[in-house]
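Just one protein chain is left out here, and the rest sit where they should.
Chain lettering (A and B) follows the sequence in which the chains are written, and residue indices restart at 1 in each chain.
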Amino acid sequence: MAFFDIPLPVFMGQLLIGLINGAFYAVLSLGLALIFGLLNIVNFAHGALYMVGAFVAFLLLDIAGIGYWPALLLAPVIVGLFGIVIERLLLRPLAELDHLYGLLLTFGLALLLEGAFRHFYGVSGERYAIPDALQGVFNLGFMFLPVYRAWVIVASLIVCIATWLLIEKTRLGATMRAAVENADLVRAFGVNVPLLVTVTYGFGVALAAFAGVLAAPIYSVNPLMGSNIIIVVFAIVVIGGLGSIKGAIVSGFLLGVCEGLTRVFWPEASNIVIFVVMAIVLIVRPAGLFGKAA
Amino acid sequence: MKLFKTMLLAGAATALAAPALAQDGGGVSDDAVKIGMLLDMSGPYSALDGQGSVVAVQMAIDEMGGEIDGKTIELMTADHQNKADIGSNLARQWSDQNNIDLILGGANSGVGIALQEVTSEKNIAYINNGAATAALTNENCAPETGLHWTYDTDALANGTAVAMVKEGNDSWYFITADYAFGHKLEENAMEAVKANGGTVTGNVRAPFPTQDFSSFLLQAQGSGAKVIGLANAGTDTQNSVKQAQEFGIVQGGQKVASLLLFLTDVEALGLDAAQGLTLTTGFYWDQDDKAREWSAKFEEKHGAKPTMVQAGMYSSALNYLKAVKETGTDEAKAVVAKLKEMPIEDAFSRNGRVREDGLMVHDMFLAQVKTPDESEGKWDYYNIVRTIPGDDAFRSLEDGSCAAVKG
Partner (left out) sequence: MSQSNPHSAGELSHLADEESEHRTPLLADLRLWAVIGIAFLLIAPHFIYPVMIAKVLCFALFAAAFNLLLGFAGLLSFGHAAFFGFSAYVTGYCLQTLGFTAELGILAGTATGALLGLLIGALAIRRQGIYFAMITLALSQMVYFVCLQAPFTGGEDGLQGVPRRPLFGVVDMTSNINVYYLVLAIFCFGIFIIYRTVHSPFGQVLKSIRENEDRAISLGYDADRYKLLAFVLSAALAGLAGSTKVMIFQLASLTDVQWQMSGEVVLMAVLGGIGTMLGPILGATIIITLQNELAQIGSLTTIVQGAVFVVCVLLFRRGIVGELSHRWNRWRGRSDETTGEEPRTASKG
């Protein structure tokens, strides 16, 4: 397929679709970056918790009849609380050890969660309907944009910007940033750092669950949905610079678009392109696009 | 190090002296007919295969009274986890340690081909239900031991693609799962479209598995083809069908053709999303009285209507056991030769016979998914449009490429 054969509508459509994927990448890598910033842990269970978020939404509807809109708030809260339990029970004892232990533990956790949901729900996927208010399509002239997908972009942009503002512009955010730089000093000022760490983990995990609920109506709710996406998100976080909030958000959207464009020109390479970008970034700028040089 | 070398030599000596495996004589070996099932118990195909297949085969065994002339029928099952190495390892182990007589299953093209290799090497009867690739009776055929029962990529293409071209849907664009199964299905479907006067405007290979088909669908939409052919399966099919709806492809006047669709996929998609899809199936529970009666019994035990794979499992086990009974032996080649003489007619199969290359040729059905209004309830999902006689559905022996048969 040659470059100039691509009709403009298809090209624009792919750009837009890349942006939609980027929205998921951004919310997920944002959570990862937050957690890494404060806990120095690469949360391998992030993909699994994204999946759990989708499942919680599904179960809320299936068991309690609670629909999409409440679930959009409830599922992140529930999964966030679960994250807090994980942090207190499992990650806290490892806090003083090599951070790679955190990676290993969360990897085990990801297997556990995935295995458990596979055991009870199989992997053929559970349906989750698009809420009535978001049914239908916008006719953009060059493509049909499903209303729900437009909503995904808007919702994740809102969440990303709100989180960024929270970190950059509020007192709580300032404390968090300070704790990242020097935890002991912050503690000396009377800040309860362990609590801050716990809350951060809970919040990061809640972001993953939020992405899960957003994803549920688009993809089937599937126990393996997290394991497919997590490695890509890892690469994105590395590209953005581990622990950089801005880097996570920007590179999330950017690489989504990049992946979308690759699908136009060379679909078979679309799975690889993000890793290739990662390799190039590592050679040219090892700390990542937005990371501080180590 | 010296000690080590001595030991190694000693080991090599014992190795050479190892006794050859005892050969089967006539009759039923170890006084039991041993059936092993290798299934997807937890993966993408567990709904259409899995525990339901076990239930189906157990029904066949019960129908034979649990024994053949005083020799008990034993059933073993295992999960191949869609991994060829796990499947072939289990098959080798069953052969070496349990002296297994028949292996059923392999609902995954990779596992299916691996099992075909192992069973033909070990002289075990093998009946595949669920792997789509027609390679099992062509490039990778093993007609003396290995049979392919429920359906194959040829039959799917000849059914759905031909039917749709004849209705005037004569330009196609394919979205293909980018691995051997998808390639084969795409290849067969393209042949069928072209042979019937249609054209192929293009194709795109989607990674396997893919969650988001939107960009591939967009390309298909841009191609202007009348039909978007989906050469994929399982969750890929579910996602692509659902997203085609979302992007207004059907409203835009294009048709979606899912080349491989199972009853469980329709159940997962819901009729709203799946309605109107044309599909080819080897079995539908509501196809006739015999099927209905058996399927009701199956549903009682399993809690769901059988898919074509599960019904095929039942049929293949039942006919295998009948053949063992008639020949009085469980030696693979003898039983398979007998199966090739018998008419295959049961709750699953209409006008069935096993061909020289190992393909079970039987009537297939062209069906259309009902609209929510047409459906009278759960599992009432298909309108059978017409019956495709086996010889039309499957590739003829002359056109096939099974070296062992062609000589």
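The working rule: a contact is a pair of C-beta atoms (placed from the backbone, for glycine too) under 8 Å apart; a residue touches a chain by one contact, two chains touch by 3 or more.
Because the structure is a prediction, the values reported are computed rather than measured.
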(request) Give the labels of the shown chains that the missing chain contacts, considering the complete complex. (result) A, B
(message) Looking at the full complex, which residue from B:Asp62, B:Asp85 or B:Asp391 touches the chain that isn't shown here?
(response) B:Asp85
(message) Can you say which of A:Leu242, A:Val264 or A:Leu289 touches the chain missing from this structure?
(response) A:Leu242
(message) Please identify which residue in A:Leu81, A:Leu112, A:Leu140 or A:Ala174 touches the non-displayed chain.
(response) A:Leu112
(request) Spell out the interface residues on subunit A facing the chain that's missing from view. (result) 33, 36-38, 40, 42, 90, 93-94, 96-101, 103-105, 107-116, 118-119, 167, 177, 180-181, 227, 231, 234-235, 237-238, 242-245, 268, 271-272, 275-276, 278-279, 282-283, 286, 291-292, 294
(message) If the hidden chain were put back, which residues of subunit B would touch it?
(response) 3-4, 7-8, 10-12, 14-15, 18, 41-43, 77-79, 81, 83-86, 88-90, 92-93, 96-97, 109-110, 113-114, 117, 133, 140, 178-181, 183, 207-208
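What we mean here is this: only the chains that are shown with their structure count from here on.
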(message) Under the stated contact criterion, what part of subunit A meets subunit B in this complex?
(response) 7, 9-10, 13-14, 17-18, 20-21, 118-119, 122-127, 130, 137, 143-144, 146, 148-149, 218-220, 222, 225, 228-229, 260, 263-264, 267-268, 270-271
(message) Going by the contact rule set out above, which residues of subunit B touch subunit A in the complex?
(response) 42-44, 46-48, 50, 178, 204-207, 209, 211-212, 214-216, 218-219, 221-222, 234-235, 238-239, 242-243, 246-248, 252, 264, 268-270
